[in-house]
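Handing you a structure now.
With one protein chain held back, the other chains of the complex are shown just where they sit.
Order of writing sets the chain letters: A and B. Residues in each chain are counted from 1.
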Amino acid sequence: MRLNDCDPGFKHEVAAEPGGEGIRACFACAACSARCPVGANRPDYDPRRLIRLTLLGRRDEVLSSPLIWLCSSCYTCGEVCPQQVRFTEVLTAIKNIAAREGHAPPSAKITAELLAKQGRLLEVTDFENDKRADLGLPPVEQRPGDFQAILGLKPAEGEAGEEPR
Amino acid sequence: MAKVSLVWVATPGLIDLDPALVAKAAGMSLDQGGLLEAAVVTTSLEQAPKQLRQRLVGLPVAWLELAAEVGGGPQAHRLARAAVAVSRAAGRAAKGTLPPVYAPQPAQSVLVAGAGFGALAAAWEAAALGHPVTLATPFDDAVQAGADDDPEAVSLLAAQLPAQVELVPHSELTRLIGGAGGFNVWLSTNGDAPQTYGAVFLAPPGELAVGCEVDGLDPALCCPVSELNPEDYEGPQDGWLHVAVLAGTAEPVPSYSFSAALEAALALARRPRVQVTLLFSEARVAAPGGEKLFRDCREAGVLMARVEPGKLSLRDGGRELAWLDPLLGEELELAPAALVLAQQAVAPRPAWLDNDLLIKPWDELVPDNPRLAGGRTSRTGLYLTGALRGTAPGDARRAEAASAAAAMHEVLTGKVVPMPVVRDSFCASCLTCVRTCPHGAPRYAGEHIQCAPAACVACGACAAECPAEAIAPPGWGNPEMFSSLEWGLALAPEPKMVLFACAASGMPAVASLSAQGHEWPAGLVIYPLVCAARMSQLLLLKSLELGAKRVLVAGCHPGNCRSVTGNHKAMAKITSLSGDLAALGLPPEAMEFLPLAANQTRELAQKVAAMAQAAGEE
Partner (left out) sequence: MTNAQLDTPVLILGGGVAGLAAAVDLARRGVAATIIEREPRLGGRASQFCCKATEACARCGACRLGELLVQAAHLPQITIYTAALAVAAQPQGDGWRVELSPQPGGEIGPGPGRPLRERTTLNTQAVILAVGGEAFNPAGKTRFGHGRVDGVFSALELEAMLSQGALGPDGLAPAKVAFIQCVGSRDASLGRLWCSRVCCGYALRMGRVIRKLLPESQVTFFHMDVQDYGRAWEDELPELRKQMRFVRAMPGEVTAGDGRPEVTYALAGEQAIKEGFDLVVLSVGLGPPNGASALGELFGAAKDSDGFLTTDGGPAGVFVAGAAAGPRSLNESMVHGGLAASQAASRVASLTEARHG
């Protein structure tokens, strides 16, 4: 791979994204790789490797990689990192960039659709609310509005209220 | 005046000349291999064979590249020119004759030869201790910093220099003889006349040398770190300018160079649209602030590329770099627009150091030996500061000068070890002692052996080697040692054993064991030595003759001897005798060398116990 063909700006781009600030501090010690539970099951998943690719500026390769969506957000990597890279959040920043550029995998899209529809991943039905009523708990409301706002499908509620009718 | 002989080295241009004729025409005698007083040698010091240089140790010598002087032409003309050149040189050699005797008291004056921070620090420290100091500098003034110095620190120190420091500009040390308390020094500003100094600090101005792979690089592409002007670098509006910093992928570079490389990388990375790739094998971050700098560089966007040593491939003068990225297991390539090269501080080793006058090759003069830390050399009274000591962190250079100066002051003012006793009537003038002494004390002065007034540390190497029992530090001659050994062994019950223990290793271990109430075998005689160098075959055999069943010499580990090779010498003597032990009806372990550190008490106790048991069973 020719470094001249890579995008040196990518690491700065990730660092400018909320959560991505720590990426450049990584000194490649591999403590995270040793402990990542996903890596323990998927030989091709390696936090240090993803960081390396990002630092090298292999933008397309990283953003389109299915691997970045595998993180279980267990925060173990950040726990052991001597350089406070906070890889979980770095990866969230990378995923945000990827999603913006249309790289989100189908599973992520389905997740987003479910959230937009239901406000949560699992639909709340009468079954759950009856059970809750038996226990003296109030029913759960489906409030998809917040997520629709986050996903940009509709304006946020507060903003909507201020809008002239 | 000394009698000057002609030492003929037949270099190519002199093949057709008859040495005897030249000598006769110049009115001198031709060297026949015997003892000399002063000499003209027909080649340069660097060209002279090592044995010859050794033979001429401590003598006034004029080195003459005769072939160049005589040039070409008819043989008779060349002969005449040779005679003239040789007799002129003979005049120089005769004038260079040493003062006939050392002054009885150590000279207090100190010479600092060099420039830059190390030189100034040494001059300051020596002056603060009350010594008259001469600072001989190759430059106009002492403020001139070495390339590796911080100019501000240098001028600050120069401003504080006390008045008793005499500055001699444009002056270089060309020759040096003697030892602590009585060095004879030749300065280029002083012609042929030697001057006497009690101690000498060497501090040649430091230079910066490119410390990594340069073979085949196109100079047009390269810039050493010290010459970098980051302002010159800026990326194009629509892209990136790639700069590679080479910081040691071929062989290790001292860590200070790594810090300087990091600083350069950081400055470059802060320029607009400049992408810096730092190539190195080990990140040498042990210098103060090194780790923070390393992190700052990464934060600024420097790409850290670890390369297996020797695995960076450079093509097209450095326009194409390729290496295996160990993290990805992939080959990476980079076509840099510029290459920045890390540097290290070096000091040219003074040419005369390798010559006859100091006897010792550099590695023996300045061994990597923990006992000679902080700028001390194996020659008492001779110290190194500045870039000769390599790169050093923070105030370490100042610290080394301070600690060397304190040691120097003690040597010149507080000597407790008396001078070696030389019995002229026994001396065979073989110069063994001159060659052997690790501390530069004895010297041959025309008729007899003299010792520099403050150089001897009583290691006893001379006494062990002298074939004529003519020289020994007081108390360490064969007669004295034999009689105390006899006394000790006579009182010891069987099995009798001797432990010779060096003052730097064996004796401290003995002392701490004794302090802990350790019980030594009754038949063990513990004989303290200043250094294992005192062990002679005679002493080893005498111990056996006096009834010892075992002789153990506890000296320093190789590389830890203050007299550099005292331990090796003792080991060699034991090895050479071990073959003969069987003839005496003794097992090979009857004579052993135990390499020991002062803190290895357990090892010593175990060894002695095992030895006592084996001796008891015989």
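Here are some notes:
The rule is simple: a contact is a pair of C-beta atoms (placed from the backbone, for glycine too) under 8 Å apart; a residue touches a chain by one contact, two chains touch by 3 or more.
Owing to the predicted nature of the structure, the values given are computational and were not obtained by experimental measurement.
Among the chains on display, the ones the left-out chain touches in the entire complex are A, B.
The residue touching the chain not shown here, chosen from B:16, B:152, B:238 or B:368, is B:368.
When you scan B:172, B:400 or B:465 for touch with the missing chain, the hit is B:400.
Considering the whole complex, the residue from A:12, A:35 or A:154 that touches the absent chain is A:35.
Within the complete assembly, residues 25, 27, 29-36, 39-40, 43, 46, 48-49, 80-84 of chain A touch the chain that is not shown.
Summarising the interface, chain B meets the missing chain with residues 125, 128-129, 251-252, 254-255, 282-286, 288-292, 295, 306, 326-329, 368-371, 373-374, 390, 394-396, 398-400, 402-403, 405-407, 409-410, 414, 504-505, 508-509, 511-512, 515-516, 556-560, 595, 597-600, 602.
Keep in mind that, in the parts below, only the chains that are shown with their structure count from here on.
Averaged Cα coordinates give chain A a centre that lies 62 Å from the centre of chain B. On the side of chain B, the complex with chain A involves touching residues 240, 242, 275, 277, 283, 294-295, 298-301, 303-304, 306, 325, 327-328, 330-335.
The residues of chain A lying in touch with chain B in their complex are 1-4, 8-9, 11-12, 24-28, 48-49, 52-53, 55-56, 83.
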